[in-house]
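Rather than the whole complex, this shows some of its chains in their spots.
Per-chain residue numbering starts at 1, and chain names A, B and C are given in the order in which the chains are listed.
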Amino acid sequence: MEVKEAAGRLGVLLPGMGAVATTLIAGVEAIKKGSAQPIGSITQMGHIHLDRKNNGDNYPRIKDFVPLARLEDIVFGGWDVYEDNVYEAASRAKVLEPGTLLALRSELEAIKPMKAVFDKSYIQNLDGTHTKQGATKMALAKALMDDIISFRDTRGCDRLVMVWCGSTEKYTEVADVHESLAAFEKGLKENDPRIAPSMIYAYAALKLGVPFLNGAPNLTVDIPALVELAAQTRTPIGGKDFKTGQTLMKTILAPGLQARALGVKGWFSTNILGNRDGYVLDQPDNFRTKEVSKLSVLEDILRPDLSPELYNDLYHKIRIEYYPPHRDNKESWDNIDIFGWLGYSMQIKINFLCRDSILAAPLVLDLALFGDLAKRAGLSGVQEWLSFYFKSPQTAPGFRPEHDIFKQLTVLQNALRKLMGEELVNPEGLTYAEEEITA
Amino acid sequence: MEVKEAAGRLGVLLPGMGAVATTLIAGVEAIKKGSAQPIGSITQMGHIHLDRKNNGDNYPRIKDFVPLARLEDIVFGGWDVYEDNVYEAASRAKVLEPGTLLALRSELEAIKPMKAVFDKSYIQNLDGTHTKQGATKMALAKALMDDIISFRDTRGCDRLVMVWCGSTEKYTEVADVHESLAAFEKGLKENDPRIAPSMIYAYAALKLGVPFLNGAPNLTVDIPALVELAAQTRTPIGGKDFKTGQTLMKTILAPGLQARALGVKGWFSTNILGNRDGYVLDQPDNFRTKEVSKLSVLEDILRPDLSPELYNDLYHKIRIEYYPPHRDNKESWDNIDIFGWLGYSMQIKINFLCRDSILAAPLVLDLALFGDLAKRAGLSGVQEWLSFYFKSPQTAPGFRPEHDIFKQLTVLQNALRKLMGEELVNPEGLTYAEEEITA
Amino acid sequence: MEVKEAAGRLGVLLPGMGAVATTLIAGVEAIKKGSAQPIGSITQMGHIHLDRKNNGDNYPRIKDFVPLARLEDIVFGGWDVYEDNVYEAASRAKVLEPGTLLALRSELEAIKPMKAVFDKSYIQNLDGTHTKQGATKMALAKALMDDIISFRDTRGCDRLVMVWCGSTEKYTEVADVHESLAAFEKGLKENDPRIAPSMIYAYAALKLGVPFLNGAPNLTVDIPALVELAAQTRTPIGGKDFKTGQTLMKTILAPGLQARALGVKGWFSTNILGNRDGYVLDQPDNFRTKEVSKLSVLEDILRPDLSPELYNDLYHKIRIEYYPPHRDNKESWDNIDIFGWLGYSMQIKINFLCRDSILAAPLVLDLALFGDLAKRAGLSGVQEWLSFYFKSPQTAPGFRPEHDIFKQLTVLQNALRKLMGEELVNPEGLTYAEEEITA
């Protein structure tokens, strides 16, 4: 496989410049200044185990192993329904300390969102004012394409990538208008209400060959029409829904319980958060989208089809509660009812005092860099090897998503090894004396 | 590789017939009667993914894949410092409900412990009364060998395996008396105080070619002398310390944090339990042994050598508190201080209301069955592929232990595949369309 | 004040014979047999501090201080929408261990519920089958009165008391039909849909002079019409909603925070439970009734009117989640965001693994005994001194409820002292040398 070099500037386009996007941008600026580190980003901080038989570094940093765009070459842009510049939006989000932001003020003030495509019927709890007007959804898509081209040209970008950082839209299912590119384009022209704003962004990106990664649980590119378009324009896509916080913990813990053949009869998950995301999800239609995304993970990991005695009766319930005192400090509380030997019950309680945007920001960075890598490697369509980053991984039609984070990691690492022509790694010995096994 | 059939009866010998051993024995009896299931035992309940290209079962039960002794063919025996039969000891341990025990009363009453080798200097908080007397430690070892042979003959066993279920001994380090078999045997004859009771059991077992697995953090077989003996008699060995409860959770969670390049600056772990194990560990010398075993896991998983920015400052502290109101219901509470993007702090709290013996019992069963399998497969010495079961896995000299439970599981499963001549499994595709990846 | 003796038998009538009522009845039977103790009942286990200047017992048991009916003299009866006898219903509720119930089987089987007055529009999630039919609500009320008289006569009761142990009805507010006894009786005859089943029970009881205590958050006797009737027939009444679990904890903790002038900016409370109560509350209309009851407690205790800097911005949110794996083991989780010196934030998390019916049963007993005491003391109308037992205490018109459990306790104890002609207790000294202050 041949991967093109990452020469020139990479434009990272972010629909939705709220807490996550501004935390990402401020962070990258701080890292470029040397005042912070990209913790949580495996492209920047992670290592990969190679089987180089003592010829060279067996554990290089990923960014030294695969040719990724450098942080210095990234240019940020995006859209938002509010006209705050990134400094103002980041201050309002209250994720980063005022001192941190102050030190980056001029860089952040320079980044101003473009007018957003907004449809209140998809997000009832927001009232966007900084929005595009257009006679049809197709007109809006074209306006976005104009934005993208203009951004590329004025900012001197060689390549672009788009990562959706906007809100969760109301719950929808695939309908006929989504079934083919032809139907979809007809719908755009006829203002079909089943075409969500996020789909318009994705359409604009894919039409221009810009990789699109979806950080929200919205359908967006997970519809046949846009998969078709991605194939047509040879563009990588991926989604859905950044895997942070509670679901991250769940996909770490559940494989462990499964590995030990421990039964699970109940898993209750609640979340309290007070940021814009929490406010949007306070609307039942929007919560439903998130709920579906979050509910899917256990069944795939635990496989009640293989072990009905252990997992058939699992009662899984998820709640997200808007709770303003916590702002962006999302807190989750899980109660897990497990059972062991002879069916005796035990309980696990997990209380994760996390920070939503702090966990999400490095995922945006990684997805932008890997999305760009995929493009340069000539890959297109659904990038299953990026499932590691998503709550509800999009797959090629007919395949089950993989949710086990450790299997996802193996797939991601093997993908990188394969791209670079390295041997895959798999422990083969019965004893460590036969080989070094700690991949 | 050729594996002999599991014909005839397997004698499972348990030094230490307290809560864990009696929970195991009662459980196996209940399972044989069809009134309970062997939850938590992967030999009995677990599946293995095979790559059989649609020819046959790709996810067979492990017990249907490798030739293991059947539960019906197991005969239990053991030693204890108290003379209670298994019914009495199980009742006293209060792990299983009285109704469960009552239904198995006659089977359990029939199993009476043999007199134990006991040395109060190793376990100050116990006062054994049902103990062997002998002029030298060698004499005690011979008495144990007599017990083993007599048990085998009177109970009609074809094969034997020994799993240490006794208490944690005081902390000791490898000394010259442990460095060679010759020095060790000299020490046995001269009553060297540095030879612990558990070593005498292991010596007796290995001398007779009986596989020995060590469920406590004691040194026991993790000394050159007994590794030498195991090689001499072609006997499998393994240890140390059943991985249950808090450490189980730790080796599940830490790989997840590491996978995401999240930093860890503190991990505080406390445990409260009120069983005999807790009482023994209330003695600082004995706690020290357990502490060393439990402390080792994080460093191996997180690799501060590779990622000093993330893990160099990790402060790891472990406490075990004797707390009688909880009896065998061991409860752990962990506070984990992590940090992400730009160094911002987050916290994870895990409260595991577990049952010590319920988690441990199936591990004893698996280790007995796999130990016997290893013997029949002609394997000998340290069985690293059983690291999955241990808090502090014994390795061949010069190798690092693997603590990541998911890597341990891969090693275990690959070992089984290799024993049975199946292909190893490793996802190789960039997209699921190329192959089915959910190993 | 004169209090009549508690001579003869006391009939305790329970509308709703589910988990709470059957746990109470089984418990009283077990206590009478000497096999258990009435833990949690302050009439039985509590002491009261008297100021008797060393003449006699300064800390007698409450049951030795005020003339209460003896447990031996209690006769239980009641109504339910299912025809299970108390043994069957208790077995189904799975609160008490099978062994406990088995030992009481004959006593419990003897108690069979009478047919209930049921209206599905008030409790959508239940489908009662064992119900009364009647042309009008007045006819149903008369049928209940017939039941009461018949129960009294056939069981030889000298006195009666009724405690509502039924489900939470849908949310309603006081309407004109509830404003006067005349309007209410007209409504009964005309089948006014705003008259809830619980009101019909209360009407029947009060009409016959039977004290009525309300363990659910339903309006029931908290309407002018029934307060008027209680005055007319000189009958004690009280409510609403047994104070157990989370609200109990809240009214213990909030006074402590207030005492220390610590600010509170958020209080998030969630509950998971899997019993019939949880299932009923899974219906939003019914949850609303409970929510209103539970939300009221903090404002009264914290007094934002006096301390707006500390409590004006308090965000209080309560959730109840139906979660079958927990059955009657109600578990609550609270996150409390407090702030101290200079406004710095702190957090308190409380996880209460309680048992709903175990906490409620002794409250039913106490309320029955104190309700009967009030009647014998000639008290009538709302018994504010029983606020100690209720989440949302009913008061005389125009008065604020008291929620602080420690002030409620003082009021209850002073009421008992006053009934018995003892001095009230209040520490008056600046130093303990002046007096013994530990009331």
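We take it that a residue touches a chain if its C-beta (ideal position, glycine included) is under 8 Å from a C-beta of that chain, and two chains touch if they have at least 3 such contacts.
Treat the numbers as computed from the prediction; the structure is a model and nothing was measured.
All together, the complex described by this structure holds 4 copies of its single chain type, of which 3 are visible.
Just so we're on the same page, only the chains that are shown with their structure count from here on.
Taking the mean of the C-alpha atoms as each chain's centre, chain A and chain B sit 40 Å apart.
Chain A and chain C have Cα centroids separated by 50 Å. Put simply, the C-alpha centre of chain B and that of chain C have 51 angstrom between them. In chain C, 349, 351 are the positions where the chain touches two or more neighbouring chains simultaneously.
Interface of chain A with chain C (complex): residues 265-266, 268, 270, 272, 315, 317, 319, 321, 323-326, 331, 333, 335, 337, 347, 349, 351, 353. Contact residues on chain B toward chain A in their complex (touch as defined above): 23, 27, 30-31, 36-42, 44-47, 59, 96, 100, 248-249, 251-253, 255-256, 259-263, 300, 303, 306-307, 309-310, 339-344, 346-355, 357-359, 361-362, 379, 381-385, 388, 395-396, 399-400, 402, 404-407, 409-411, 414-415, 418-419, 424-433, 436-439.
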